[in-house]
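Some chains omitted; the rest stay in position.
As written, the chain order gives the labels A, B and C, with residue 1 at the start of each chain.
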């Protein structure tokens, strides 16, 4: 791999798009050569197209700052320059996003999407690289069903579930079925994009509602943990999840308080810790560039994980877990945290693309 | 009641003590005539004894600002001037608080305590005036057991449970047994007193631990909801509670996310709303001065209750509840909020004293 | 005054409009009988027209909640029901606001405006009731110039200057000319309206720019402190003001740090304190309902005024001042604070209307 693979970012001027560009700045395999946004931004230099400025810290990577923004509707331009694209669309209209992503796939471009539009599409995998790497194996069936040749669509799940689902998956993978989960999330404002949450709403306050978020937190895990059989996903059975999702005055990092009820086979506290501390997913085995060394970091300190202290753990890609203790109602309870705009968004998308490359689904 | 009843505040210079003094400034029945604190403060004018200043807003009530602070060890001085005392001790040593409160009771002074020292004492009632007003009936037995004549000790529970317990009690009182509760609290920094939580710990952060708080949140309700039989409290049976307690960057107001599993008899959503909206406790019936008109305020807006918007509802004495919805794991879930230093501390203590007076336990 | 004077609120659904409605709920003289907003809101019940809900605390006053919102373009409806209107327009287009306010005035309605559109209009007074009550005397000339009979337009200044200008005026009024002022403000997010400042911009952050605010802070005082001569305002001479305006993570309350250079006649520190403590404006003399008892409250504590502790002083209408000390560069320096959405916006507008009524400019 002497030469980097050219990639594009759709919706490049929004906050998630910026995050992709920031994270890809020094990527060993991928290089951003194309950025696309709405017609209003098209034709401008990238650095001049950012209406609210560069929101994600540091400086705009110099190789992107001067790129001329393309119109997202101009698929040919993307196809001519990129091997695949990251979709960071922030349009309110889900159907429009679906249509756009389909058009890119139809034009031969693999699409790694941050948008929620395709999460319900039966043959689109919802990926957390450490949990369901084998779900990428649906790609040929997806291509066939759509008549696509090289293109395909892969999405990432909602950020609200990425703190607790990897630790839960590790337990299931170790042979301990989980029957019930009750979860309360405390979610950072960056999860709402920019400008997102009004400061008047969160200074000295908590908002106990994030519209649509509880449903996603309860339902998406069933697909992610489900089986891929006969070209489709069978949702995980016998697992019920309940979620309260709160918006808190924190900039980055979603924290979840979790109660777990196991099935008949119940691990001890020591066993759970052992499982978490030794957990390795395929990204770790493959030593993918964006893979955290440990997908799960267990903190022994009694008052961790905390957003400010733990969100940036291992390039902001690790899930930090703590406070595992026996529960008076279910079996165990714990707290878990992940960085919502890196692990839970752009970083997770990049990791999935790395995985797809290594598994041979990217013809580059 | 032409003349107000003279009362004292012990631990008057701390934040809870200040809150008592602020709230009692215009009380129709009670008047603060005596304030006591540690020997270091004794002998000074109250306004000059406040090392960290007046922390609770507005100005120091003029009738208290000039009072000479007494030494809490000087029980006689209190007994000579007050009909009863509010205890707002903030000493770290629980045994010392117990000893001090016992000494006041032994000297003939009813003690309404904010401290946790006596919450486990079998014959000391832990009061939420709307829930267990009949628990005051243990007073004669308590006095007899201790050889006290007029004095007694009554305490308030931890602030963390005062958001959700009144709504749960209302359901039980309406005939719907509750079997399991899973709760996550998001608690304001004022709950830790002053200086309390370091700003570096909560700016842009959440702390998922408040030492000792989860145990209190899980256990104290069983006593409060328990039966008073044969001169002692039998804890509520067949109710299991699990709590996660988090410290959040909010000044006042504890918010709880609650999942409820009922026993065999399960109310509908409409029934629950009807129960909450019509709930009246004895403080409401007696129209006590500090009683909120509605002990439970149900908010129909989908994003309420919120600390900043709802903590001050009805003199900061009402519990605000919202987001009642069916649950995928238990039966229902909801969010509840109360003002932790008013409803959950000083205001609750004053309401209990009003109740005790009306029920004839204060000989004034 | 047996019957209250009927008033209208234009732009009633925005945050300043809501603040007017909240503050007028129990006004002894005025009663809101009419609310107007954009065509999208017109025709709905007020409580249902609030897209972002009721943002200003407590509940929507019951006498307004059910009013049918009028279209601001329907001036006749306002004229038929109201003696005068408060304008809380939040349109971005200043010319449109001018046109609208002129139309109301032309239709015979006095307009007390919160908008900045008319602040530069030569014959429109920019009012702080304690500072320039005599500026209302331009009203007849304004009416004549415009051919208006009963209608007129009066505006309030920018909120950023309302913390420091009353204390400065008091010194000038006492005979001490002020030559130079260097000011740094730390302004609350509510000053930007709703949704206003993005939470991502102010959590753990300060923004050292509020577009347009420094210019207003430097220029508007010269008109307010100016002379009314020959039917126009001569700006205050020999006073130079420099301002830095910062947005800080505070919900309400603008704080200013001020350095003052006097002219030749320089007061002592004691003299300044005496002037401030004894200052009374016409609202105090007339005992207007919204007048704070003391327009300036000097705090002796070394660490005051603070937004959270002092913004609500005397119905949030008093200016709190503190930290007066000799300066190493100019003569003195101090800190000053006022509540930006009450004193600095709706409350100030109401006070001006009260003043206009008492001075005979409202024919009701």
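Just so we're on the same page, a residue touches a chain if its C-beta (ideal position, glycine included) is under 8 Å from a C-beta of that chain, and two chains touch if they have at least 3 such contacts.
Fair warning: this is a prediction, and the values are worked out from it, not measured in the lab.
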Per this structure file, total copies of the shared sequence (3 shown): 4
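Here is the rule we go by: only the chains that are shown with their structure count from here on.
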Rounded Å distance, chain B centre to chain C centre (Cα mean): 41
Whole-Å gap separating chain A and chain B, where each centre is the average of the chain's CA atoms: 43
Centre-of-Cα separation between chain C and chain A, whole angstrom: 47
Residue list for chain C, restricted to those that touch at least two other chains: 203-204, 251
Chain A-touching residues of chain C, taken from the complex the two chains share: 55, 189-190, 194-204, 249-251
Contact footprint of chain C on chain B as seen in their complex: 53, 57, 203-204, 251, 301, 303, 308-309, 312
Contacting residues of chain A [partner chain B, same complex]: 180-182, 184, 186, 203-209, 211, 218, 240-242, 244, 246, 248-251, 255, 257, 259, 302-309, 322-323, 327-330, 333, 335
